[in-house]
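Worksheet for the structure shown next.
As you look at this complex, bear in mind that one protein chain is not there, while each of the others sits in place.
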Amino acid sequence: MSTTRRAAGPVVLCAVLAVTLLVGAGTFDASHASAAVRVAALERDVRCPDCLDLSVAQSSTEPSMALRREIVASVRAGQSDTEILATITHRYGTSILLLPPPGGLDTVLWAVPTALAVGAGAWLARALLRRRRPT
Amino acid sequence: MRAPRVRLAALVACAMLAGVLAFLATRPVEQGATPVASPLIGTVAPDVAAWTLSGDHVSLAALRGRVVVLSFFASWCSPCRAEAPNLVAFAWHQHVTRSRAVLLGVVFSDSDAAASSFAHAFGLTYPILEDPAGAIANDFGVVNLPVTVVIDARGRVDEVLEGTATTNQLDAAASRAMRTAA
Partner (left out) sequence: MPASLGTLGVVVAFIGAALGLVLQLVELRLRALGRPVPPWLEGRRLVVLVLAGVLLAVGAMQYALITHDFALAYVAENNATVTPLLYSITGMWSALAGSILLWALLLTVVTSIFVVVYRRRHDDPVVGWATVVLFGTATFFLGLIAGPASPFSTTGSVVPSQGAGPDVLLQDNLLVAIHPPLIYSGLVLFTVPFALVIGTLAAGRLGDAWHADTRRWALTAWTFLTVGILLGAWWSYQVLGWGGFWGWDPVENAALLPWLVGTAYVHSVVVEERRGLLRVWNLTLAISVFSLTILATYLTRSGVLQSVHAFSSSTLGGLLLGFLALVLASGLGLLAWRGDKLRSPIGIDAPLSREGAFVANNVLFVGFALVVLLGTVFPLGYQAIEHSTVTVGPPYFDSVALPVGLCVLFLMAIAPALGWRQVDGWVLWHRVRTGVWAGAVLDVALVADGVRGIGTLIAFLLATIAAWSAIRALTANVQAAHQRAAPLWHGLLGRSSGGMVVHLGVVLATVAIVCSASFSTRATVELAPGQSRSVGGHSVDYEAVQVVRSPVRTATELVVRVDGGGLFYPAISRYAGGPVQTPAIDSSLLGDDVYLTYVPVGQHGEVALSVTVEPYVSWLWVGGLVAGLGGALALARAPRRRRQPEPVVAEPIRELEPV
């Protein structure tokens, strides 16, 4: 079978996938940066005050519901995400967020996986391309 | 002879891990509450006479001869929420060992309704004193919550703790207060 004919299948498939994934990534959809999306994102980042691992989005305790109402009201009032989180952090302390505050030591948390990924990729490439040594 | 890479790697790993383990070994366990050098320690505690949320009357004078632990809290105070289960466990331990130590909650700058629902939500099994005018808090110099005051059987203030007290800390504080009064 000639190379062109063999390649036809994969090429068509790649084209189909590319289009599908482009559409699926929401490239052609109208912008969804609505208030609801912002509220959902903020609720995922704030920890439920009574619990240890849950976000206020996942918990239905009274303090969580109160915080969720506050987030909704603040977004509606036009406050920015940074301002809202700063107010909450000021009241409860830095541990109320499910991620450490950005900047400073927090960069270690993200730098390490990135460095590992880059390093692993480079090492993998090197190890796999190393040819068999003459014995 | 090829370079002993495994040996080098193993020794480097040993050194790094030793550092990590030493770090972990020096971590504090149970941050807990910190003792405060209050001017009240060693003096006779200011008298407290108040109504509880359930309508009973409590006074420190009537409790002379027993260790009394006062826990100042509010429904809006989030470390108090973390502390609540520790207080319940502490009350249970004292009950089970028949130590005659008494745990009393004191409402600090909060409505009785909110304090009531806090007590209900956390299953607080001990009496909670109302302090509508903030007089008790003022007498004991309470500014930051939560505050725990330990009073021995002679009515003297033995310890003042600021922060989220753990059950072990409360048990230990009560035991110490019982020993000083003996």
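As written, the chains take the letters A and B, and residue 1 is the first residue of each chain.
By our rule, a contact is a pair of C-beta atoms (placed from the backbone, for glycine too) under 8 Å apart; a residue touches a chain by one contact, two chains touch by 3 or more.
Predicted model only: the values in this text are computed from it and were never measured.
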Contacting the left-out chain in the complete assembly, out of A:37, A:86 or A:112: A:112
Residue, one of B:59, B:97 or B:138, that touches the chain absent here: B:97
Residue among B:11, B:114 or B:143 that touches the chain left out of view: B:11
Residues of chain B in contact with the chain not shown: 2, 4-7, 10-11, 13-14, 17-18, 21, 23-25, 27, 29-30, 88, 92, 96-98, 123, 166, 168
On chain A, residues whose C-beta touches the chain left out of the figure: 6, 9-10, 13, 16-17, 20-21, 23-26, 29, 44-45, 47, 52-55, 57-60, 65, 93-101, 104-106, 108-109, 112-113, 116-117, 120, 123-125, 127-133, 135
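Note that only the chains that are shown with their structure count from here on.
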Centroid spacing, where centroids are CA-atom means, of chain A and chain B in whole angstrom: 39
